[in-house]
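Complex shown without one protein chain; remaining protein chains in place.
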Amino acid sequence: MDYATILQILDSAIRLMTPLLLACLAGLFSERAGIFDIGLEGKMLIAAFAAGAAGAWSGSVWAALGAAILASCALAIIHGLASITFRGNQLISGVAINFLASGLTVLLGQSWFGLGGRTPALEGTARFPALALPGSASLGDVPLIGPAYAEVVSGHTLLVYAAILLVPASWWLLYRTRFGLRLRAVGDNPASVDTAGVSVMGLRWAAVAITGVLCGLAGAYLAAGLSAGFVKEMTAGRGYIALAALIFANWRPWRALGATFLFGLMEAVANRYPEIDLGPVMIPSMVMAALPYLLTVVILAGFIGRATPPRAGGQPYVKER
Amino acid sequence: MTPLPRWADLVLAPLISLLLAFAISALVILAIGQNPVEALRVMVAGALGSSYGWGYTLYYATNFVFTGLAVAVAAHAGLFNIGAEGQASLGGLGVALVCLALPWPHWGLALPAAIIGAALLGAGWALIPAWLQAKRGSHIVITTIMLNFIGAALLNWLLVNVMRPVGSMDPASADFPPGAHLPTLSDMAASAGIAWGKSTPANVSFLLALAACALVWLLIWRTPLGYEIRAFGKSERAARYAGIAPVRITVIAMLISGALAGMMAVNNVMGEAGRLVLNNVEGAGFIGIAVALMGRNHPFGILLASLLFGFLYQGGGELALFSSIPRELITVIQALVILFTGALDNMVRLPLERLLARRAA
Amino acid sequence: MTTCRTTAARPSELTARAIPAARQAAASGTPPAIELRGISKSFGAVQANRAISMIVPRGTIHGIVGENGAGKSTLMSILYGFYRPDAGQILVGGRDAGITDSLSAIRAGIGMVFQHFKLVPNMTVLENVILGAEDSALLGPSLARARRELRRLAAEYELQVDPDAVVETLSVGHQQRVEILKALYRRADILILDEPTGVLTPAEADHLFRILRGLRDEGKTVILITHKLREIMETTDNVSVMRRGEVVASLRTAETSPEALAELMVGRKVLLRVDKAPARPGEPVLELAGLRMVDRAGVERLRGIDLTARAGEIVGIAGVSGNGQTQLMEILGGYAEPGARITGTARLKGAALPLAGTDAAARRRAGIGNIPEDRQAEGLVMDFAAWENTVFGHHRAAAYRSGPLMDGAAIRARATQLIKAFDVRPPDPGLAARHFSGGNQQKIVIAREIEQHPALLLVGQPTRGVDIGAIEFIHRRLIALRDAGAAILLVSVELDEIMALSDRIAVMFDGRIMGERAPDAASARELGMLMAGVGGERAPSAQPRGWRA
Partner (left out) sequence: ADPALIFDLGGKFDKSFNESAYTGAEKWKAETGGSYKELEMQSEAQREQALRRLAETGANPIVMTGFAFGEVLAKVAPDYPDTRFVIIDTAVDGPNIQSVVFNEGEGSYLAGVAAATASKTGTVGFIGGMDIPLIRKFGCGYAQGVKAANPNARVIQNMTGTTPAAWNDPVKGGELARAQKAQGADVIYAAAGGTGIGVLQTAADEGILSIGVDSNQNHLHPGKVLTSVVKNVDGAVYDAFKAGPAVQPGTRVMDLKSGGVSLAMDDNNKPLMTEAVAKAVADASARIASGEVKVHDYMSDNSCPAQ
């Protein structure tokens, strides 16, 4: 494996990481506030669809982004109604949202575009352009660092940088602001927040809304950043992987970056090496295809201790029985 | 606020929720320019209007009963098994290995062997996350998700490279020997002199599913093991105080869960397909989660929820087959049913409680 | 209890409904700090509060007593805006305070320390204190100010806590300090404390009361709920007695007596002293030698315990909590924390008892009963019905089996019998444990373990948070079990309880037994010294751990 290959794999890993990271941070806010969310997949999917549809109609990537956020938030509101206002089962609500997104996207897509659930391909201004960071051209000749900067750091779309910046931003919000303190508290002991005179519902709604926005970004990145348009079921299980990464990350922002990067990296490696010939043994493609999942299990079993979810997670807040 | 009387809790509230779900579905149907009344007619007629429809409804319901029970047993132990999908697909492998191993003379012999094969492989696949959770603290939600993918890769590889007869285009195993074909419910009805549900896939596995419901009920609510599973699921600390070993319960509960998921394969692989095909579980493992949650993890509730989903599957299938409504509408209806009966049920319950309380007062 | 002072109560007072304090306040012209008018509240079918009226004058400590489930906590939660009353009015300083939620209560100057703390366990003290009372959107300035403020409050009220300690690592005593600091930080004028001493050592409790008196002397108002009549008598100015959701009397503390209050609470005469015959110890049931335990984190929790408990005696283990008592009981109960290293020998009725094994079921079969310290987290499955809980831990016993199944009828019959024998209220075996009051939950646990007729009974904090009627009952049952020939190992932070029940008292400090005393010879002071690691047969190895009163 030469240096250029390593850079290419890292470059690919960052792209593959981004939707996972956005969804993972989305889940982090919700679950840190005590609302479990297995509906990340569905929110991403409907956001991707909305981005595809709005982008196709308007030709503007900003319209696509806005539509993605709105659509994702609409589903987030359903989840909030079910799990906050009506104190329903958060897992059921998440499952329902995934089904809903999977059905609605194709149903609407078919009736709007007649392409079997696809949206027309997005072109030009309807897509996120790759950004060349300052200096990526001039630094290109510096050995080692130059190519790394040009290949890996520069040349991604806006949402990639946004996603990465969202990690320190989330950390700051969670650990350095009043809102974050309250949010973490409401996920661990909502009664403490309630007796401190702060609205449990308000906080949880805010968290769910943030989740909606971030899933919207993730979906928009899929449809208008990584590819150009919506294809049915195009999230392909990334919402579940993001959930796994969230647990892997023990519900912490920086670790979420690490976990999702690891997933991205493993997928990039498996993409690059569909089979690995190790002389006497050949790692078959089946193993390489399952590599990200196999490694996750191995790492989890070997290195990561017990994950401790927010204590009040998954339970509706009920004062009076 | 007084709690709802039992009849309202168990019948009235879910019924209203269901009606709400259907009402919204009707709006969706209207929105795509179709006739909801006609759609409902097609669904009901197609799923429940004939022995033929019932044959399919029961077939699908059978799948969901197994995966629903699997999710429920794990849930009683406080474990969220998202891996029923993978466990059921491994169960399919178990069934196929058993059925292809011998030229079975009669299904009566093949069935118990296949059940064991399915249960063993399903349980074995569940053992991995169970052991990792119990011994290493690896979160079972992640490991079961991962094992779904790994199982899919494994089956893909086996079917394409090992089990596929040479020259066959289909990534599927060879056909099972005739002695391993399970009698369908219509065969059984016919031998009792009743013409019922000709050429539908519902088969003797449905009875197996009913038996599984009864056994799971006994297990959970009538045996010491079930008592321990429930206690552990409610409070791990209390369980340790009571001498209930966490590792043992985690492993046993997941083994039972995986075995149940695996046994689904008796229905679809042995009873319907007669061979192992790629992606034979078709998402029933995930439907199992919804079914278990809606059925409140109780076997009877799971049976009802499975029938409901069987109805939606078959009725929806008919709708998509014989009308111009796209098949994704069914997914939307399913979503709405899950949402209203499962997650938004308090939306109905709370006003109902108020109403009944006012009437009582 | 044994140490209750007896003041004769005039009969007329026992039924008095007059509120002398109110009259006094009205006379002086200042409006009372709190006035409750006709507060009612029901949870489903349970009427927790019934048209309650109460007046709390400014600058007083007002006690509230009542049996478990009488509705004390509910009433206070309403006052704090946590629950909304079905009917009634709350006046603060003579004006309708419009208390609809905790925020409005806080604004009205009310602070509350709940019976079950409302702290975020994995946050620091500082974060818990400022939660909801932050100055601005950014935490930095708030934290800095709170740190200064906390230092001031700590100095002023002797409320030292490490502001950066994570709350779950703190002792309950310190956690309570955090709760009080939270209220003071919010400049509460009226402080409600719901059973604050249930979890405190005597020294910590004394400390708390010093603080409360200091607050009163500053003109603040304190409402104190407790089951300990001694505390009422020593600390409060006025006291209200609640029974079944109603206030049955409000009295001036100086004009009443523990006996009178007890009778008002329970509605019958209560014996405040444990009557027991001298012990007649028999053969040793439990013999421990050199028991050591190192926990998973590598901390040595037990440093060589030698202890014997004989048939027919109660061995009390006194000590500040956190000195290894929990570990000792868990090891004997067969559910030591996984990964702990345990050495030493134990014999049960002469036969070797393997300590390293963690099999609580086997311990039960061997005849060791176990009443755990924490009934809600360990002794009961809160979502199980009472009848299911009455066999918890014994559920595999032959008596409750029919073939491979559990014998539901036998278990229910057993439950009905236990509920009757131990006067569990309500006597409904189908009710989930969660829906019983704390005292009745404890009765279920105690009934289950005692009626198993163990050879050795491990008892941890048997009467924590339990009302005096129930305490009396529980004490009698423990003594009856002793008289029937069982050995009992009793751990309690309640020195009164240890002295009243024990036939022998061992004091634990820092994983060691500091010494043994007979209850008659033992003065509370001497025991207190031992608990602090001072004196005793062995010199303490380290700086006194676990003591800061």
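Letters A, B and C mark the chains as written, and numbering starts fresh at 1 in each.
Note that in this section a contact is a pair of C-beta atoms (placed from the backbone, for glycine too) under 8 Å apart; a residue touches a chain by one contact, two chains touch by 3 or more.
What you see is a predicted model, and the numbers here were worked out from it, not measured in a lab.
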item	value
Among the chains presented, those that the missing one touches	A, B
Residue among B:164, B:298 or B:349 that touches the chain left out of view	B:164
Touch criterion as defined above, residue of B:94, B:122, B:317 or B:342 at the omitted chain	B:317
Absent-chain contact - pick from B:22, B:56 or B:227	B:56
Full-complex contact with the absent chain, from A:60, A:110 or A:199	A:110
Contacting the left-out chain in the complete assembly, out of A:78, A:152, A:231 or A:300	A:231
Touching residues (missing chain, whole complex) on chain A	4-5, 8, 12, 15-16, 19, 110, 114-118, 121, 222, 226-229, 231-234, 236-237, 267-268, 271-272, 274, 285-286, 289-290
Chain B, residues in touch with the chain not shown (by the definition above)	56, 59-60, 149, 152-153, 155-157, 160, 164, 166-172, 175, 199-201, 268, 272-275, 277-280, 282, 313, 316-317, 320-322, 326-327, 330
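The rule we apply is simple: only the chains that are shown with their structure count from here on.
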item	value
Whole-Å gap separating chain B and chain C, where each centre is the average of the chain's CA atoms	47
Centre-of-Cα separation between chain B and chain A, whole angstrom	29
Touching two or more other chains - residues of chain A	none
Touching two or more other chains - residue numbers and ranges from chain C	44
Contact footprint of chain B on chain C as seen in their complex	44-45, 333-335, 359-364, 370, 372, 377-384, 388, 392-393, 395-396, 401, 404-406, 408
Interfacial residue positions of chain A with respect to chain C in the complex	175-182, 184-185, 188-189, 191-198, 311, 319-321
Chain B to chain C touching residues, read off their complex	1-3, 218, 222-224, 227-228, 230-231, 234-235, 237-238, 240-245
